[in-house]
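All protein chains but one are shown in place.
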Amino acid sequence: MPSTFGNALRVTVFGQSHSQAVGCVVEGLPSGHVVDTEALGRFMARRAPGQGPWTTPRKEADLPRIVSGLNPGGATCGAPLAVVIENTNTRSRDYDNLMAVPRPGHADYTAWAKWHGNQDVPGGGHFSGRLTAPLCAAGGIALQILAGHGVRVGAHLLSVADVRDEPLCALDNAPASRARLESQLDALADGRTFPTIDAAAGKAMLAAIDDARRELDSVGGVVECVATGMPAGVGSPMFDGIENLIARAAFGVPAVKGVEFGRGFEAARLRGSEDNDPYRMVDGAVTPVTNNAGGALGGITTGAPVLFRMALKPTSSISRPQESVDLTSGSDATLEVHGRHDPCVATRAVPVAEAICALALLDALLSFPPEPQA
Amino acid sequence: MPSTFGNALRVTVFGQSHSQAVGCVVEGLPSGHVVDTEALGRFMARRAPGQGPWTTPRKEADLPRIVSGLNPGGATCGAPLAVVIENTNTRSRDYDNLMAVPRPGHADYTAWAKWHGNQDVPGGGHFSGRLTAPLCAAGGIALQILAGHGVRVGAHLLSVADVRDEPLCALDNAPASRARLESQLDALADGRTFPTIDAAAGKAMLAAIDDARRELDSVGGVVECVATGMPAGVGSPMFDGIENLIARAAFGVPAVKGVEFGRGFEAARLRGSEDNDPYRMVDGAVTPVTNNAGGALGGITTGAPVLFRMALKPTSSISRPQESVDLTSGSDATLEVHGRHDPCVATRAVPVAEAICALALLDALLSFPPEPQA
Amino acid sequence: MPSTFGNALRVTVFGQSHSQAVGCVVEGLPSGHVVDTEALGRFMARRAPGQGPWTTPRKEADLPRIVSGLNPGGATCGAPLAVVIENTNTRSRDYDNLMAVPRPGHADYTAWAKWHGNQDVPGGGHFSGRLTAPLCAAGGIALQILAGHGVRVGAHLLSVADVRDEPLCALDNAPASRARLESQLDALADGRTFPTIDAAAGKAMLAAIDDARRELDSVGGVVECVATGMPAGVGSPMFDGIENLIARAAFGVPAVKGVEFGRGFEAARLRGSEDNDPYRMVDGAVTPVTNNAGGALGGITTGAPVLFRMALKPTSSISRPQESVDLTSGSDATLEVHGRHDPCVATRAVPVAEAICALALLDALLSFPPEPQA
Partner (left out) sequence: MPSTFGNALRVTVFGQSHSQAVGCVVEGLPSGHVVDTEALGRFMARRAPGQGPWTTPRKEADLPRIVSGLNPGGATCGAPLAVVIENTNTRSRDYDNLMAVPRPGHADYTAWAKWHGNQDVPGGGHFSGRLTAPLCAAGGIALQILAGHGVRVGAHLLSVADVRDEPLCALDNAPASRARLESQLDALADGRTFPTIDAAAGKAMLAAIDDARRELDSVGGVVECVATGMPAGVGSPMFDGIENLIARAAFGVPAVKGVEFGRGFEAARLRGSEDNDPYRMVDGAVTPVTNNAGGALGGITTGAPVLFRMALKPTSSISRPQESVDLTSGSDATLEVHGRHDPCVATRAVPVAEAICALALLDALLSFPPEPQA
């Protein structure tokens, strides 16, 4: 189903940019987890609009209301958990001219081709980045449950335009590297304003974003995400492996055009002797010495950090005039987009990457754990 | 389910490298399609082992037997179509030492961590590249049905190690470019030995592969695949869009570590004004002037060619000694892999990319077509 | 997934008896249907509590709020349609003693055995009959869409205790019988207070229910449901046939213990020559002369009315003292149930049967329609 993903853990997302509400239903959460609503609010605030010059001025409380799935003690109770987030600040009028003239790079035209005018146009409807809010609500709860299993998830902006952050220290699985990675994750979780490891890189990214904004344009970026603490043996072969689950969810995030694991595309240039991760016994456990695989082989975790990157194209809604067509008259047209848009959607996609990573990994843990030993 | 994918069209793959047979069941094929078994055989021969110096010496007839799903006239009849391919040439003895010492980069260890010794070890079991044979059988039939809808799928080796082929002419959607793309597809379908557009690049790739083989090593590569003729409006938002369907299937192909669409990771460096594909009316139809999106926006086709690339890491089974562990004794060990292995799995992944593309697109056409107009 | 059913049309139900809200998400609705909210309200009122002496005194507005899935014109837009129904009148205190002492016949004990105390106890949690409200919201919309396809669904109380209503005239497919069936459906849709065809039977049922209530007891009943206007060729063999889809949904209605189609259990006593429905050409169309099959053969519609019955056990929550156990102390205990309960859940299950029938048939029409002819 288009707006649903997962196996034993299943998330269904609903809502449009300007519908009464957006939200999600999460089935299959383990029972007994007391949701930390404050931590959830903090997590969701990281993707909320209106935080700085690099995001859209649309301000929303984005308060997720958990309307079902908890028992009187506030713990998950085995029933589907539903989250409703009201849409309080919508300005549909801004989108009036989009009814007929589709924005290049957006789903306006493809939605029209599919639904022949029945689609909900304002704000991009169900295709809006707004739909990542319920994804983050679901993912934020998954993050809390994973933390109880010793799994930690963190992401940062690896690049914006041509500016590049220091990478997460996750391709090398040596003890010292693991410590470095943990300190990177601590710093990212620390709440600093802009999600980079290297503050100077962050500053340069902000400048690049501001340049684009001032030129009525937008820029793309790459988000890198890691999960530590996943035990070996989780996942499955072929079509429901760790990579399949994460990739399917990641391509559900608006603007994502590429997903790679471990060395990713770079591995295509390597020799096997360079790319293979040797094993050693470390503290009595089988341990990959390096992590070029990104934490999974054959769809199943190796015990090393799960590492992936997702590429986001530049925001398609830009204010400069663009060539388009008028769907009503069937003639060429020029489009000027009004409304409020992030000049770089990658910035707000950082917590979204954590959310979908958490959902995919919790699903893997619940659906495809290591089998019980006889 | 791990070994199943698709919605209205569903493929379930079974078999292990050294089981009695491998095969697949395909549910949801439209009825009335007379399977061209000769064309199917030719398609499957493209991925069969033993074709040249760059592939494994294991020779298999790979004759797919369609044991159900056809009516007496040889046409699909609405019932599940099952394909059985016998495993006739297996040498399990080669794998005896792998029972205890997992190959770096392969799923040997992760399967052990999941199934505690119950997994089928010889030849990599269900994780073997052998399982791409039934995928190609299913995909080969999907290709025939798509051809009946005017959809054509073709792939080539874009790169091996640092050698790069000319790209498919699919990022530019101008009429001249479309013609150039068709001629590229014609040449690829022509049956030339090595699947590149530029013969010189192919020769250089073969040299690179041979270098690796002689050094008891392996190399990675990138496969690029395109589908032309998909109408606009096919697919769906969020988690079952064109990209999600293709990516989920692509990561089911052994050794794939990255998937990107259109400009892919490069889009992350662009401005919106560069990456957005403008629309123009061409011959009365809304037409994206360029195709940086790779044929899909919001998970739904634009009418431009669907274009993706998948990165394959180097073959993990290499003959040089590697550091590993002995799972029985729990101590460090050195591994020397015997058996027959391709030094570059990317070469045989070319028809596999076509197969999974065809399956994903036919599923999209059947599951998420444009809605009928009122 | 436990709380989800359907294929191309998928319904996910959320909520507990005493959670903030109950609701559902419906994916896959055809776009362009303007929801008639007034008609939806009337339909839902038929299952609402507090209507007469035979139902629970709990009164709820049961106003379904459609928070997503509609475009500005009030028509379905292709995005998931979400319904939220607030729980405004809950008296959790009534259930305090049920925390430890499970009600015989209810899911209290089995939920405890599954979730070890994390389950939401008040009002039966996710197992409450309250969850049929969102099912009716989804089903009410499906009924409207089916009506646009010429499909009509109606149900009545066939029996309560030993009192029996006149059956729907749907086992005989003769033109006169069809007319009689239509007039039965007209009468049932007419809004008469109690859903029987024969008013005298209704009166006797009410008396039987009142008897039970006065004796602090409850009674069971059978609901019979029919759908006319389904074209032949809809559905599929084996596990997603018309019967499978309806049965899976029907057993999701609390208290249902049996489901049968056409002659149902009676067919087990017949000869083939009695049970087979002969075909004749009627007005140029292949037509089953009788309808012992209940409108489906091999899981696929015959064109005759789809007919099923579902048996509901007596309400398990009764006020007389019952033998139970104290789960805390692990000792025998006597239970006296307080709270408000229908003495006969079958009465309110009549519109619920229509709802699940509509959802199952609309799913069948969207997922498994007759194939397009070449």
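The chains carry the letters A, B and C, assigned in the order they are written, with residues numbered from 1 in each.
By our rule, a contact is a pair of C-beta atoms (placed from the backbone, for glycine too) under 8 Å apart; a residue touches a chain by one contact, two chains touch by 3 or more.
Note that this is a predicted model, so its numbers are computed, not measured.
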Query raised in the report: So which of C:31, C:68, C:228 or C:301 would be touching the chain we can't see?
Result: C:301
Query - Contact partner of the left-out chain, one of C:188, C:232 or C:355 - result: C:232
**Report entry** Omitted-chain contact residue, chosen from B:44, B:82 or B:100
**Finding:** B:82
Query raised in the report: In the whole complex, what residues of subunit A lie against the chain that is missing from view?
Result: 8, 30-32, 78-79, 237, 367, 371, 374
**Report entry** Positions on subunit B contacted by the hidden chain, ascending
**Finding:** 1-4, 10, 12-16, 19-23, 25, 27-28, 31-32, 65-72, 75-82, 84, 92, 111, 114-116, 118-122, 125-126
Query - Where the unshown chain meets subunit C, residue by residue - result: 1-5, 13, 102-107, 109-111, 113-116, 118, 126-127, 131, 159-162, 212, 215, 217-222, 232-241, 243-244, 247-249, 251-252, 254, 256-265, 267-281, 284, 286, 288-289, 292-294, 296-303, 311-318, 320, 322-325, 327, 330-332, 346, 368, 370-371, 373-374
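Assume only the chains that are shown with their structure count from here on.
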Report summary line: Chain centres from averaged Cα atoms put subunit A and subunit B apart, in whole Å, by 26
Query raised in the report: Once you find the CA centre of subunit A and the CA centre of subunit C, what distance in Å lies between them?
Result: 39
Requested in this report: Could you tell me which residues belong to subunit A and also touch two or more other chains?
Outcome: 1-4, 13, 111, 114-116, 118, 126
